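Left out: one protein chain. Kept in place: all the others.
Chain naming follows the written order as A, B and C, and within any one chain the residues start at number 1.
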């Protein structure tokens, strides 16, 4: 059993609340889900969509087509039909005719008996869904918010109650609740960073990365960490570097435009050997582009960020669970090698939610890789590949952090020989990191004919595609740069198709530049919407 | 006949003046030259070096080893020996013994009879060089500066006169002067931009690009153009975009660190279709790196500047003459296609000087590619590939410049279909530009065994290497992105060696990602000094 | 007759947003000044305020967050015949774009700068802006803002601004007059506009602004810089009106050789012949 609900309505029309009540109710009754929120760049009005695919077994992606469509705003059924499965059920208040599908109507007048809030249809529809999905009348109890007055609470529960009764209630499910926590990509990144010892977080708001600071600022006191909104992205990244230089574990996040502004500091982190972690939650560019939609268009931006050449790391988590692990790894690598680490996430990950089980704590690290105290110390020991970090005040050593080509004690130099020495140290560090990273994960038959090459947030979709096809395997890269060492037998013998959310096929190009792999075909989506199983399957068929 | 002079001395010790007097004197007597200034990042003191290779026939590069070495500061002969040819002549004031080379000594006490200025040795040595190179006693007349007092002038001429008499004077040369203007890369870029109609120039000082604004600000009134020092690089690039959006031809320049800050605006230029030209005069990074030295380390920075994917152009002039042509082309392409154009120059070009003959004016363009007035106008006609630009006030059309994904009239949209449409327009524009660019230039035997692949400022050196070897050809790219269409026969049949001033072999990687070409070997220099013929020849031998 | 600056497009601002009044005041002022849509160029950054160029029928530029000022500077120098107006949010102008404000003001370029000061980041959903009050609770600053708010007028004055005013979106007629005065001013005209954001600023509401704002003293002399400075530094009451206005050389007055649009002069590649003689 796998069903999909679409909640469609204007920004500010209660969509988010409905999702908030529905997801835990599903979880309690033993449903797994994959929810994705696709909104417009505005605070009120417009047409937003929340897609919730749920099932009694775990899910890796959402379905684009819906079994249930809740139309909360002025959306016309005609438009919504594009996303409706055959036999889908519409929950609407319009008078519009719809002959092709079943419809449950919530007459405006009826709703207004309870409340004049524009979100009232959503609450009634929520009740109906509770009934139809076997979530039980008791789910109505879960509808509440601290910010509500007693009146609002009553009205809203009344609406749900009314909705509940509109449909025939199927027997309440008796499955055990799915254990785990409902998390989106941003929360998972934040928690992953906390697991790595995060102590300092500074950022400037920018969709779709803002969820990270929202989460962290809500827990700063509890965690005893420092969270700050900077005056701009340059300050955010520089204060993170300043904090790291003084001993704190720091991170920042932004989207592509802010990342551009941060890029100069990426090079500073490298030459000054001050650990830095930046999350770039990608959205479609160029420039302002589509602020609330998704893309994988910033790989070359990450590869090329800052002038010159140096050791850097680029990680791209494949799903929400990997967001947690990779954020932890990012802090670990940044501190171990004293390098900048860039995490490429995207709006698809940021605005998705799933139920995540507790992580495997043994896979998580929190180290500072400090030098021994008191020893004779070289801040920039040319022979050091990892570890050996010190910060001012750690002991009596005097620390000089510097952005030039420098001597081992940090004093600037213009020596050609030492310039070469430092450059070669970067190359050595890169090789060490390469060996520390994990090969792409393969999923599929042992002898595939075709391999789908993916990176970042498309992992779940690609696995689903593999499951629904034959002779196709998937090679998913979450460690991007330096490209990990991996067995290239499959790459050399199979038809290769890079699947990416961009129009240039950036990862395909990058792979070619690194290992000479030639893509035989590409499946590229660049309309601002996430890759979906249907989309990839359709394109595969047409190849 | 080809000789090389090294002037070595502290910053502020008169080195630049000596160069200023020597070069025109050489020119007047029929010498061509290639001069390169290699300085430290300080205003006074340290050890700077000016290398002047001169010859009676045109030159494409300078020699690293000197026939004449003028040591103006505290340099020890021992250190300078590394750069001396066998039989070289040292002009010094120290008492140091030097048994291996001839020495002309300028005793301190003697010099101080004329002047106590630290640069006095330089002026005396200048006189000696005038004598030895047959530049004639009359050359001493050319020694003068507006800022000098009568006393200084007399003292300095006296010093030169004294130096002149120290050596046996060879007969004065009778060659006709070399016709042309003494130009460095920055001046050539500035003049090239002026030839393309430059009207607005805003920049923030940053070595080695500062020479451009220095040149332009000195001529702003004469040219009737506007030149401004911005508060930061972001303002420089944004005001250029603002000016271009309002009808002016604009440009800005910086080095890698400033380019990082400008990078967000590169994407704005692209989506808003406002022409933009940025010069990035490269220097060794990361971060502050070596502010006054050279590198080709920013190719990936240029390729990846700004989030998202769009049409951009990257040009990399191969020598000072090409600086002029490519700056002209940059303005032309930017206005023709309404795209951002990045010129990758470097410190080597910036700090070199040659005698340049007047350009071929027929190869220079100055067009605005404007739409016809009054017509029904779409600012963002999805079918427009080139031309058709309009700015506010041009006629009665209302112009809306926008940074989002937008409708053809500039109003923002979040339509997935139009997002695709705009992305495809970018791809079409890129193809049109690709066809407009020129293939790499080949130089060498018709059937080479080995090809040296170069880009940017190394063109002269590579040609010299080809001339001094057998079976080796050179393929030099000055049009980098989009990669021009070219005959790949040689690439497919020859041994390929990429020669670059970086440690990652960026251009080699890029070429592999674009056309799958595999480099068989690399010659990479990354010590902050420019590639030289000797360096490449030595490395070639060891391969 | 329709105001020529009106444009019929779907507007994405929230119902009740102060931006609607600012837009209307601009349209009224432009019309009253006899401007035509092709005479005006409105530039903005990114934010709710930044959307304004989409909603007005005149030339527009909706660029990057924080970067309207330098773009406007370039446009003004390129073509001084255009009426240049910047519209941008408080976050955009004082936060991300703070450095351009610092240096733009001191150039005294002949443009009009309108800041939609809702004391909050609207588009990104309610974080503090540089003008949010100390200790105010926001969607991000959950234990209250920790930074001392900037006082925009004080800042503009201390940077040498030659026209400094405060308006309120809720007093549309006064605002229209201020905009007109700003358009008349020869030099940099700065108007900080108090703008309620019903969606994210529950503190600085229409009522709050009405309560906490007062007209400038009857006898206020707008040529008295020191007085203006002290009034602008007050935190208890927000005065409305023209705090300060002075005649002074504009930026372009100082670039004496320039006269009219930069593109007026015909140029050909052969212009560079002089460098090869």
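Worth pointing out:
We take it that a residue touches a chain if its C-beta (ideal position, glycine included) is under 8 Å from a C-beta of that chain, and two chains touch if they have at least 3 such contacts.
On a predicted model such as this, the values are computed, not experimentally measured, just so you know.
Residue B:214 is the one among B:214, B:441 or B:534 that touches the chain not shown.
When the full complex is taken into account, the listed residue touching the unshown chain is A:238, out of A:66, A:159 or A:238.
Of the listed residues A:199, A:431 or A:514, the one in contact with the hidden chain in the full complex is A:199. If you put the hidden chain back, the residue from A:328, A:405, A:498 or A:522 that touches it is A:328. Counting over the whole complex, subunit A has residues 180-181, 183, 191, 194-197, 199-200, 202, 220-221, 223-226, 228, 230-232, 234-236, 238-250, 264-265, 268, 272, 328, 356-359, 361, 364-366, 368, 391-393, 395-404, 410-412 touching the chain that is not drawn. By the touch rule set out above, subunit C reaches the unshown chain at residues 94-99, 102-103, 106-108, 130, 144, 146-151, 154-155, 157-160, 226, 229-230, 233, 251, 254-255. Within subunit B, the residues in touch with the undisplayed chain are 12, 40-46, 204-207, 210, 213-214, 217-218, 221, 229, 231-232, 257, 287-288.
The criterion applied here is as follows: only the chains that are shown with their structure count from here on.
One finds 36 Å separating the Cα centroids of subunit A and subunit C. Residues of subunit C found to touch two or more other chains are 46, 62-64. Shown for subunit A are the residues in touch with two or more other chains, namely 40-41, 257, 287-288.
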